[in-house]
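The complex is shown incomplete by one protein chain, all other protein chains being positioned as in the whole.
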Amino acid sequence: MDVTRRGFLRISGAVGSGVALSSLGINLKPTKAYAHELDKMNRVKAAKQITTICCYCAVGCGLICSVDKVTGKIFNIEGDPDHPINEGSLCAKGAGFFDLTEANKYRLQKVLYRAPMSDRWEEKDWNWAIARIARLIKDTRDKDFITKNSKGQIVNRTESIGHLGSSNVDSEECWLMSVISRTMGLVYVDHQARV
Amino acid sequence: MIPKKGMIKVSDTFERIVHWCLAISCIVLMLSGLGMMFHSFNFLAIPVGGLKNLKLVHNFTGLIFIPSLFFAILVWWKEAAIFDVPDDIEWIKCAGGYLWHVENPPETGKYNPGQKAFFIAVAVFGIIMIISGLIMWFPLEFSASTVRVMFFLHALGFFVIFPFFFIHLYLGTIGVPGSFPAIMTGYVTRAWCEKQCPKWLREMEENGTLEVFGEEKPAAEHH
Amino acid sequence: MNKNELVKLIDTTKCTACRGCQVACKQWNEMPGLKTRNWGSYQNPPELGWNTWTLVRFQEYVDSKGILKWLFRKEGCMHCTDAACVKVCPSNALYRTEFGTIGLHASLCIGCKECITACPFDVPKYNPHTDTILKCDLCYDRLKGGELPACVKSCPTGALSIGKKEVMIENAYTRAKELGGDANVYGDTFVGGTHVLYVLGEKPEVYENLPARPAVPLTIVAWKDWFKPLSLIAAGGVLIGSFFHYITHGPKDTGGNSDQTCKGGGE
Partner (left out) sequence: MTNHWIDLQHSDCILIMGSNAAEHHPIAFKWMLRGKEKNGTKLIHVDPRFTRTSARCDYHVPLRSGTDIAFLGGMINYILNSDKYFKDYVVNYTNAPFIVVKDFDFNDGLFTGYDKAEKKYSKETWVFEKDAAGIPKKDPSLTDPNCVFQLMKKHYSRYTLEKVSSITGVSREDLMKVYTDYASTGAGDRAGTICYALGWTHHSTGTQNIRTMAMIQLLLGNIGICGGGVNALRGEPNVQGSTDHCILYGNLPGYLKMPVASLDTLEKYLKKYTPVTNDPQSPNYYRNYPKFYISFLKSLFDDKATPENEFGYSWMPKLDDGTPYSLMHLFDAMYKGTVKGLFSVGTDPAVSSPNANKVRKALEKLDWLVSANIFDNETCSFWKGPGVDPGKVKTECFLLPASATMEKEGSQTNSGRWVQWKYKAARAPGDAIPVGEMFIKIIDAVKALYAGEGGINPEPILNFKSDYINRNGAFSALKAARQINGFFLKDTIIDGKTFRKGQQVPTFGMLQDDGSTCSGNWLMAGSFTTDGENRMTARGKDDPTGLGLYPNWAWAWPVNRRILYNRASCDINGRPYNPKRKLLEWTGHKWVGDVPDGGWAPMADRENGKYPFIMKADGVGSLFGPGMAEGPFSEHYEPFESPLSKNPLSSQLNNPALHVFETDMDKTASASDTFPYVCTTYSCTEHWCSGALTRWQAWLLEMQPEAYVEIGEKLAHEKGIKNGERVKVSSARGFVKCVAMVTKRFRPFLVEGKTVHQVGMPFNYGWLFPEDGGDSCNILTPSVGDANTHCPEYKAFMVNVSKIQEAG
C-alpha cells in the first residue's frame, strides 16, 4: 500500500517534541547550496512509500520502504510513524532492515544444487530443480508409505519425509506448507514454535 | 646578474642552494599554511586546486624544508648562531642603525646580530615546526593532548618566523640594496661589504681567505 | 537568541541499549559495518569510528549502596555552541548550521585531523578511504526535510528526543529532578552549551569516556583566540613596518649599487 508522503513525514507523537519540526516554528527554508548533501532526503520524498512488517520478533512493527520510482529498488527503510505499536521506532535489527534487501551481497539469487558426494554448489534453473524434487518426493513417499501401522490401523502416512519451518514466512505460505505436507502424508511436521 | 670583477665572494654554491631550498620551501610553507590557517586566506588554495591539495603541498614541502634546515644549521651555525660579545651587544643597543639614525653603528662580522637572531629563530622554531608538523601529519599516532600542543607550537612558530622572514626579505632586497646578489651570485661589492660586514671583511683579508671575483688565486696564498 | 536552535536530549535512564540508534544512523548515512571482535563487552565497535557516528556504551557499575547497575550511554557529537572543531577547521568543512548544530561538508574536508585533536569529546573520526573526517551532523538533511534525526526516530523508549533548546533544557531538568539522587543534566553549562544534552542517572565522573568538565582545550583557545589574531597583527605589523621603514628611513646605503670597482683585498 502506498502511504501518502505526508504520512511518512509526520513525526512520531511518542518522542521528543511530539510534533513535526516545522510546527515548532523551526525555519526549514533552503539555505546554502550543498544540494547533494540533502539528496537522500529529497529522494525519499520523491520515492514510492510501501509499508511492510518487520520480520524478526513477533512484535509486528511497521516499516516503510522507500522505493526509487525509476529503478524500482528499495533504497531506504525506516519505521512507520503511523504504526500504533512501534510509532516509527525500531530496534537494532529493525533499523538494519535495509540489509535484508538485495543490497546485501550474500542474498541467494540462484537455485543451488549439491550432487551426492560433491563438495560444491552448482547453479540450476527452477524447472530442473522442481522436477527433480518432485521425483524424489514421489519415489521416497511411494517406497516407504505406511498404509497401516503395526496394529493394523489405517494411517496413510509417510515417516520418511520430514518438514521443518517456518515461522518467518507469511501466514498464507505457512498454511500452504502446513496443508501440503499433510496431503503428502507427512507426520514429522514441525517448526520453530518449539525451539 | 653577473658578478663583476673585484666583487667579494660571500657565499658558495652549496650555501646558496641550501639558502634557496630553505627560502622557497619556507615561503611555500608559509603561504600554504596561511591558506589553511585563516579562512580569509583559503583563496591561496585556488592555484593548486583546493585546500586538500594545499595540504599536500604543505606537507610535502615540509619534507624539503627538513633537510634544507638541517644543512642550513650545519653551514651557518658557527657564523650566525654565536654572538660576538661585546660588539654585538652594542649593535643591538642601537639596533644596528636600522631604525633610527646612528652615526657609526658598531661594526659587525659576516652576520649582524639581527641576522643572527633571525637565523636562531629560524633554526629553533624551524625544528619546532618540523617536529610539531610531523606529529600533526600523523596525529592519530599520538595522544590528543600532545597533538594539541603541537598545533599550538606550530602556530607559535609561524607567529615568530613570519615577521623575521619578512624583515629578512625586506632587508635582503630593497631594504639594503646590494644585498641580494650575495645570495644570488655569491658576490657583493666591496663597498657593501665594508658597510655590512666590515669586521668579517677585515678578518678575511687578514687571513687572506677572501675570494675576489676575477682574481686568479685566493689572496690567502700570498701570505 | 537563535529561535531555530535545536537540542537533542539523551535520557540515559530510559535507554535500553537496543542500539536501534546505532544502526539507524548507519542505515540513513550509508555507513558500512566493519569487522570487529568480541573484546569481552557488548559495546562494539569499541569506540566511535568513521563509520560509527553514534555508539551505545555499556558499563557495569555497582553504586555506593552495592546495587548493580548497567549504564548505557549513547555517545556521539555533542554539537557544542563553542565548538572546538569549528574553531580549528581550516576549510570551513565543519560549520554551525542554522539549528545550532555542527554540520559537516565532507567535500570540503581536507583530512587535516585538527578537529580530532581539538574535540573535547573525542568525536570526529578520520576515514582513511576518503581522507576526510566524518561525524554526526544530527542528520542535517533530515532536519531540513522536517524529519527527526535517524537516531531519534528509531528510539523506542523516548530516551532520545529533539526539540527547541529551551524546551529541551527544561525537560531535562524536570526529568533529573523527578529521578532525584545523583541524577543530573549534562551539557548545558559548558562549551557554550551543547546541542546534545544528557540526563545522567549517576554523577558524570562515573561514566567512562565522559569528561566531567569538558572545555575547549587551552592550547586551542591560546592558538585560535590569541595567536591567530596576534600573528596576523605581527605579520601585518612587519609588512606595514617595512613599508614605512622604506619610505621614511629609506634603504640603507651600502654602496651596493655604485659602479665603483671593488678594491683589492687588504688595505
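All chains are identified by letter, namely A, B and C, in their written order; residue positions are counted from 1 within each chain.
In this text, contacts are C-beta pairs under 8 Å (C-beta built on N, C-alpha and C of every residue); 3 or more make two chains touch, one makes a residue touch a chain.
Computed from a prediction, not measured in an experiment: that's the story for all the values here.
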Self-check item: Omitted chain's touching partners, listed by label
Solution: A, C
Quiz item: Given the full complex, what residues of chain A touch the hidden partner chain?
Solution: 1, 50-63, 65, 67, 72-74, 77, 82, 84-86, 89-94, 96-97, 99-102, 104, 106-119, 121, 125-126, 129-138, 140-142, 144-145, 147, 149, 151, 153-195
Self-check item: Absent chain, residues of chain C that touch it
Solution: 14, 16-20, 22-23, 26-27, 32-42, 44-45, 60, 62, 68-70, 72, 156-158
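The working rule: only the chains that are shown with their structure count from here on.
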Self-check item: Chain centre separation (chain B, chain C; CA means) in Å
Solution: 39
Quiz item: Roughly how far is chain A from chain B, going centre to centre by Cα mean, in whole Å?
Solution: 72
Practice problem: Could you list which residues of chain A touch at least two other chains? | Solution: none
Practice problem: Can you check the complex and tell me which residues of chain C touch chain A? | Solution: 3-4, 6, 9, 18-24, 26-28, 30, 98-99, 105, 107, 140-148, 150, 152-156, 158, 160-164, 167
Exercise. State the interface residues of chain B toward chain C in the complex, per the touch definition above.
Key: 4-8, 36-39, 42, 50-52, 54-55, 98-99, 136, 139-140, 144-145, 147-149, 151-152, 155-156, 158-159, 162-163, 166-167, 170-171, 174-179, 181, 188-192, 194-196, 204-206, 208, 210, 212, 215, 219
Quiz item: How about chain A: which of its residues touch chain C in the complex?
Solution: 9, 11-12, 14-17, 20-22, 24-28, 30-31, 34, 36-42, 44-45, 76-79, 81, 86, 88-99
